[in-house]
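Let me begin by presenting the structure, written as C-alpha cells, before commenting on it.
For this view, one protein chain was removed and the others were kept in their places.
Let's look at chain A:
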Amino acid sequence: MLILLIYVAIFVAAFLVVRMGIRRLTERHDFTSLKTVTFGDESAVRADRLASVISVVTIFVLWGAFTGSKLVPVHAPGPFIGDTEFSYTAERADGERDDATVAVRVHRVGEDVIPREIALGEGFAKNDVLTVGAWRSDLVRVDRNDEADERVKVVAIDGQPIAPGQKVKVANGSVTLSERGTPNFTPDKGWQMEPIWLPSPEAVVGRLFEIAGHGYQNSTLLQHLGWSMFRVIAGFFFGAMIGIPLGYAMGLSDWFRGWFDPIVEFMRPVPPLALIPLVIIWAGIGEVGKIILLFLAALWIMTIAARSGVSGVNLSKVHAAYSLGASKWQVLRHVIIPNSLPDIFTGARVAMGVCWGTVVAAELVAAEKGAGMMIMVASKFQLTDIVIMGIILIGVIGYGIDILMRVAERWLVPWKGRG
C-alpha cells in the first residue's frame, strides 16, 4: 500500500516537473506540436520517452529502496539490527514478584553472532540473553535461570501487564506472550523486504553472473536459455511449415476450407497450456513432447494467418494477374503469396510470443533444462534471486524476439499497410 502510494506520488511529481518545467524550456516546433486538439487525436499521442525513462528508473529505485540496496542512496527504514533490552516481571507461586532484563542482540540472518554477556542480577528472576535474526522472532525461556522450584509466571513486560496471547510494544520490537506463558520477542521489521521475498537488485545481478559462469542445475545459463529458444524455434518452424500451406489450401479450396474449418476453429481457442498434460502422456517430458506442444501452439495461429492473408488479397490484383496471362501457379507465386506475407508476419509475431510463453510453462511442469525449469527449481529452494533473474531474462528475451520479428518484417515486407 505504502509502495503504491509512493509510486503514484512519483508519477504525479515527475509529470508536474517534466510538463511544467523541462518541457517548457525545450519546446518542440514540429507539426504535432501545433495541434490544438490532442485529447482524442490518437495520432498526436506519442510516448513521452522521458516518462519511459523515469518509469523504469522509478521501478529500480523503489526496488532498491525497499530491499536495502547499496546502489540506491535513500532507503525505506530497514529492520532493527543491533542490541536492545526489555524487562519482564516474573511471579512465583507464592506471589512474590521480581524484575529482570533480557538483553537482545538482533543480527542479520546468515551472519555469525556472539550472544551478549551480562550479569545475572539481583532477586530470584535472573537476567537473560537472546539472539534473534532480523525479520525473525524467538522465544525467551526466561525461567530457565530463575531461582524457583516451579515455573514462574511472566505477568508484565517493561512494566506493562501482559497475559498469554497478548502483545506489548517494547523498544525496537514487540513481545508476545505465548499460550504457555513464554515471552516471544519480535524485532521491528521496518519497511524493507526480506531477501527471501525480494532480493536486492545487486543480489539478482550477482546471481546472474554467478549462474552465467558456474551454471545452475548442471547447465549454464546460456544452455538453459538456449534450450528454451531451441524448442521455440523448432516448434514454430514445424508449425509454420505445416500451418502456412494449410492456411493457403483453406483460402484457395472449398474442400480444404470445409474439411479443416471445424478442426481449426475448435483447436484455436484451446490454450496450448491445456494440452501439456496430454502431450506429456503421449510423448513424455522429453524434447519431442515439448516440440509437439509448441508445434500445436504455432500451427493454428499460422494457419489462420495464412488463410486471412489469402482472403485479404484484393480481387482486382488476382483478376489483373490472370488477364496479364498468369497461370494459377503464377498467381499463387507472384500475387497470393507476396500479398499474404504481411498477415503471415503478424501471425508469426503472435505465434512466437505464444510459443515463448508456452515453452516456459511447459518447462515449469517438467524439464531437465530451460528457463522455466531453472526458476521452478530455484523457487523450491527459496532462491528468490534466481527466480527474479529468470523472470527478467524471460521478459527480455520475449521482448527481443518481438523486436527482431518487427525488424525482419520491415525489411522483408516493406509494403505492409500501404496497399
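Before moving on, here are some points about what is shown:
The rule is simple: contacts are C-beta pairs under 8 Å (C-beta built on N, C-alpha and C of every residue); 3 or more make two chains touch, one makes a residue touch a chain; residues count from 1.
As a working rule, contacts and distances are computed from a predicted model.
Of the candidates "RnfA-Nqr electron transport subunit", "ABC transporter ATP-binding protein", "NADH-quinone oxidoreductase subunit D" or "Sarcosine oxidase subunit alpha", the chain left out of this view carries the UniProt protein name "ABC transporter ATP-binding protein".
Looking at A:52, A:166, A:253 or A:327, the residue that reaches the missing chain in the full complex is A:327. The set of chain A residues touching the chain not shown comprises 314, 316-317, 319-327, 330, 334-335, 338-339, 341, 413-415, 418-419.
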